[in-house]
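The complex appears here minus one protein chain, its other protein chains still in place.
Residue numbering begins at 1 within each chain, and the chains themselves are lettered A, B and C in the order written.
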Amino acid sequence: MLNKIVNSLATAVADVRDGATILVGGFGGAGVPEGLITALLRQGTKDLTLIHNNAGRDETSIAPLIKHDRVAKLICTFPEAKTAYIFRDKFLAGKIKLELVPQGTLAERIRAGGSGIEGFYTPTGVGTEVAEGKDRREINGVMCILEYGLRADFAFVRARLGDRWGNLVYNQASRNFNPMMAMAGKIAIAEVDDVVELGGLNPEHVVTPGIFVQRVVKTENLNG
Amino acid sequence: MLNKIVNSLATAVADVRDGATILVGGFGGAGVPEGLITALLRQGTKDLTLIHNNAGRDETSIAPLIKHDRVAKLICTFPEAKTAYIFRDKFLAGKIKLELVPQGTLAERIRAGGSGIEGFYTPTGVGTEVAEGKDRREINGVMCILEYGLRADFAFVRARLGDRWGNLVYNQASRNFNPMMAMAGKIAIAEVDDVVELGGLNPEHVVTPGIFVQRVVKTENLNG
Amino acid sequence: MANTPRTPLKREQIARRIAQDFADGAIVNLGIGMPTLAANYIPAGREILFHSENGLLGFGPAPEKGKEDPNLVNAGKEFVTMLPGGCFFHQADSFSMTRGKHVDVAVLGGMQVNPRGDLANWKIKGAELGSIGGAMDIARGAKQVFVAMTHTTNKGEPKIVNELTYPITALKCVTRIYTDIAVIDVGPNGLVLREVAPGYSAADVQAVTEPKLTYEKEPAVIAI
Partner (left out) sequence: MANTPRTPLKREQIARRIAQDFADGAIVNLGIGMPTLAANYIPAGREILFHSENGLLGFGPAPEKGKEDPNLVNAGKEFVTMLPGGCFFHQADSFSMTRGKHVDVAVLGGMQVNPRGDLANWKIKGAELGSIGGAMDIARGAKQVFVAMTHTTNKGEPKIVNELTYPITALKCVTRIYTDIAVIDVGPNGLVLREVAPGYSAADVQAVTEPKLTYEKEPAVIAI
């Protein structure tokens, strides 16, 4: 029987090792797997590379991992924000590396990684500092740069409902990066509001087919 | 007011000109916009380039257009089939050109075209005749070939329901190529079982957001 | 007109002027800050669909107090509502929309624009950090890019310059510039002054604009 349900957040992240690369879903405060992040903080892993749209949001999202020096490198699109003061201090102190990626390019690189597409040519970033050192090619009269697919050891995603085969549906704008990240994580772990019985999700409405998800865990309030 | 509803299949295809390139949805018999194809046959346009998974299915799907010598070129994945005898005869008589593309590469080329991605590196086809004349590149130890985004003047898609903003949902396995084709057609025309009021589709369940669709038309039985 | 005192537009007035240029049925992406205000001034009788790069199309105004949903936010992390016909999608699809030229108009903030329509808006010159977010993809991909900004910096330096000195967002993307004192088109032969704020002459605008402006006759006064 194919059963991807895991009993606790702590169990779900127990095998994340030092130096792991982790895709973390969410955009601002919506769709961030806060429970998995908290469980990982308690688990103690360090030297992580995180891939996430933002650089933390006050004391939530990925900020606690950055605050406790667990993150060696961050790949993100929007590091400069009032709410990302923890990242800013660590960055200026030289304690964390940053790779800055345009948002659409980040989404596409992750999708490509999960799809076995090794690289693609995009017009986004041409003529900007993002293009520095990258291969250029003109196709159909459009100048493009070459970007590479992005995969990770783990993906932490946040969904509304999941079943034991790993099928997921999301909650409105909290969908954001989560479906692509599930595709590109070798082990994709979905933190869900609720687990439903197999057949509880309409086959027409499933957003992430279970094939992309390795573990499903019901959210818990670890700070309560 | 944004109203993409068109009154008849004939009106929907009236401006397709000789030499146009058309993406035609469907896989086998599922999800083929039969009404739009029939309307186009009556409209009389010729020298078409069609992009479709198959090469016609007995006397249905794109076969009537091929039979009446409207198609100058076909880009497809599965031309050799018992049911594609009309195409076979025309091809062997030198009356239609063929570009053969692996199915996943075709799907991805269409999605890329609709997404402003000009090209991508895929491992599919390496070492085969599909790779002949194509740029090669090894990325992350994986040998790949360069494939290009594919766009068309029109996309003919088949959906279950549509609204006046162009939002679409499909019917089970008839989804297949239709969503990508809607993305990549400059003018995407959706033939639907029924038109619903705005708000009649759940925002979580829309498969093709209306931004990708230019015209929505209720199906008609043109052969009745 | 010689008697009218020079009256630069307020932020809300710039936003109102921009909104007049949204065609009925247009799909519009509004950047954070002044651009977002344009949503409040849609001329009566026009239906505009707002796209937000975090995965929304067809969203509406802020919810009533107490009805905010953290899973329903726009790219500026503001609470929004969904209109009938709106839908959700993931970020890869969202940037297929922008990169793939499906969005009619993007309104972006600006730090500098040059006569070729190159835009700088994501990072202050010499800053340690900056946030790209969706800016590079959206500036490159929207069919029309409107820039909303004050005409000069706090120190009175022109923001419309011959050559960008701030980090570039995208090349040849801006189609129209809206400032507190002028509306300027980016044409094939450079900048064309279309409208001025009350009390301003073309010469007044030219005096705080580095590149040469052209205009056929004394430009119209912005209707506010």
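Here, a contact is a pair of C-beta atoms (placed from the backbone, for glycine too) under 8 Å apart; a residue touches a chain by one contact, two chains touch by 3 or more.
Note that the coordinates shown come from a computational prediction; the quantities given were computed from them, not determined experimentally.
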item	value
Partner chains on view for the chain not depicted	A, B
Of A:Leu9, A:Ile117, A:Val130 or A:Leu161, the residue in touch with the unshown chain	A:Ile117
Given B:Lys46, B:Lys67, B:Arg88 or B:Arg137, the one touching the chain that is not displayed	B:Arg88
Touching the absent chain when the full complex is considered, from B:Pro79, B:Gly166 or B:Pro203	B:Pro79
Touching residue (missing chain; options B:Pro64, B:Pro102 or B:Gly200)	B:Pro102
Contacts of chain B with the absent chain, listed as residue ranges	27-31, 77-81, 88, 91-92, 98, 100-105, 107-108, 110-111, 122-130, 170-180, 207
Residues in chain A touching the chain absent from view	1-3, 111, 113-117, 163-165, 167, 183, 197-199, 201, 203-204, 206, 209-212
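Here is the rule we go by: only the chains that are shown with their structure count from here on.
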item	value
Centroid spacing, where centroids are CA-atom means, of chain B and chain C in whole angstrom	35
Touching two or more other chains - residues of chain C	82, 88-89, 92, 95, 98-99, 141
For chain B, residues contacting two or more additional chains	115-117, 203-204
